[in-house]
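Here the complex is missing a single protein chain, while all its other protein chains stay put.
Naming follows writing order (A and B), and every chain is counted from residue 1.
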Amino acid sequence: MKTGVMFPLLLLTLVATVLGSACSGSAPAEKPKIIVGSKDFTEQFIVGNMVASLMAENGYPVEKKIGLGGSALVHEALKKGDINVYVEYTGTGLTVMLKQPVISDPDKAYEAVQKGYKEQFNLVWLKSWGFNNTYALVMRKDQADQLGVKKVSDLSAQSKGMVLGATQEFIVRPDGLPGLATAYGFAFKDAKGMDPGLMYSAVAEKQVDVISGFATDGRIPALNLAVLADDKAYFPPYYAAPIVRQDLLDKSPQVAEILNKLAGKITDQTMASLNAAVDVQKRAPEDVAKEFLKSQGLVK
Amino acid sequence: MGYILSHADQVLVLTMEHLQVTAVAVILAVVAGVPLGILVTRLRWLYPLVLGTAGVLYTIPSLALFAFLIPFLGLGVKPTILALILYSQLSIVRNTAVGINTVDRAIVEAARGMGMTNGQILRMVQLPLALPIVMAGVRTITVMDIGVATIAAYIGAGGLGVLIFRGIASLYPEQIIAGAAPVALLAVLADYLLARMESALRPKGVGR
Partner (left out) sequence: MDAFFGYIVREPMVVLQLTGQHIILTLVTVGISIAIALPLGILITRYQRLSFLVIGFSNLGQTIPSLAILGLLIPLLGIGFKPALAALVLRAMLPIVINTYVGIVGIEPSVIEAARGMGMRDRQLLTIVELPLALPVVMAGVRTATVMSISIATLAALIGAGGLGDLIFRGIAMVDGPMLMAGAIPTALLAILADLLLGRMEIGLTPMGIRV
């Protein structure tokens, strides 16, 4: 019987240690805990880790919820307080969360989300980090050349015989496929939803004909893909900026100052090369984020 | 293996997260399931009702069950743990009930003859004798929970699924393996340890 008691005791101790180690992490700090979220694609892993590293460097306890499954999901998490900061794009905030029509002027779009978020959700948009990660229709360069497709409108006549690869989110977003189809008169043969990371190789390997990629993705040049010009200016600007809960700023106004250090610091090209470092060179998003912050002298 | 070695810290942290979620879910599942299992042996008419419900819950695909719970519980660990508890009820309730019911009637009669009350019979005779069977259920759900918990990364519960999803997002097989190998290892290890406990808990003089 003795061994019979030993085993459960052993297990209980083990469980207690495991649980204990989790709780002891939150040291009694006067600085509030930063819970940073992100969506489920590479660029978001990187910018999420930038927020985390930057805040940790400034002595804040940080918890990461990186890789949540979609824009509205992260937004809900922020509203509920499951997270208290993440990096969002102006166009997404405007059309998906505020359900407002597209504004093409980047500054006006920023002002609109800043105002709308404050009024509707009591959430604060900090300064934009500088890059515009717009949606872009992307094809294989050779096929685009062969078909003489340069702009999105060149595609509408041929769309009947083509298969679109897209994120599940894009297929149902108001500023995604539904609006795009109306604006350009598309009728794709099929729209295959998939993980954001798989679209680029899917189009490169001819499993789909067109994808709704992200303009700053490093795999577009790496896989010899071509971005089609959005000649009807359908897609709104998608400038990236951190959004923070008001209660976090109330507890610690410095959070805004710290995150605003990156304002305007990241160009489209910079973001594309950071994305490529993860997607093409297979480096960890944590490391890529930290290295960039180091190069800017923001962390040691 | 390259990724695991070069990111040992991260893999370790995620493994601990994974272990925590699973451990809490298993413990709570037992806390809820064993009394329920005892109850259905007392109130027989409840047995088909409870087992039927648990059976239906068990068949609901995990992604769907997580999805059902998000509107009520939000993201992260909470809906994950509840989903795992719900999944586990079939094994725990059934095994507890079966364990108690298969205790030889003669033994129960003997205990009653010695003047034991119903509560004493339960605590001193039926439960100890049923324990190995309950443990077998715990073993089943632990192995299952370790696997299902990987999908919970998608709704913010962390754990080793993070590496698998991320590996898919950047088409990086080494990273997928860095998530999957520890999951498999945890499952095998848990299975082995719990099998040892199962046989250790079998009272001397009973069976095999």
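One rule holds in what follows: a contact is a pair of C-beta atoms (placed from the backbone, for glycine too) under 8 Å apart; a residue touches a chain by one contact, two chains touch by 3 or more.
Note that the structure is a prediction, hence the values are computed from the model and not measured.
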item	value
Displayed chains contacting the withheld chain	A, B
Sole residue of A:111, A:195, A:268 or A:291 that reaches the chain not shown, by the stated touch rule	A:195
Omitted-chain contact residue, chosen from A:168, A:246, A:260 or A:296	A:168
Hidden partner chain, residues of chain A it touches	69-73, 75-76, 96, 165, 167-169, 171-173, 192-195, 198, 201-202, 205, 207-208
Absent-chain interface as seen on chain B, which is shown	55-56, 59-65, 67-68, 70-71, 143, 146-147, 150-151, 154-155, 161, 164-165, 167-168, 171, 173, 176-177, 179-180, 183-184, 187-188, 191
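As a convention for this text, only the chains that are shown with their structure count from here on.
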item	value
Centre-of-Cα separation between chain B and chain A, whole angstrom	35
Complex contact set, residues of chain B against chain A	7, 10, 16-17, 19-20, 23-24, 27, 70, 74-76, 153-156, 158, 162, 165-166, 168-172, 174, 193, 196-197, 200-201, 203-204
Residues on chain A engaged by chain B in the complex (per definition of touch)	1, 3-4, 6-8, 11, 15, 18-19, 21-22, 37, 40-42, 45, 65-69, 73, 76-77, 80, 82, 195-198, 201, 278-279, 282, 284-286
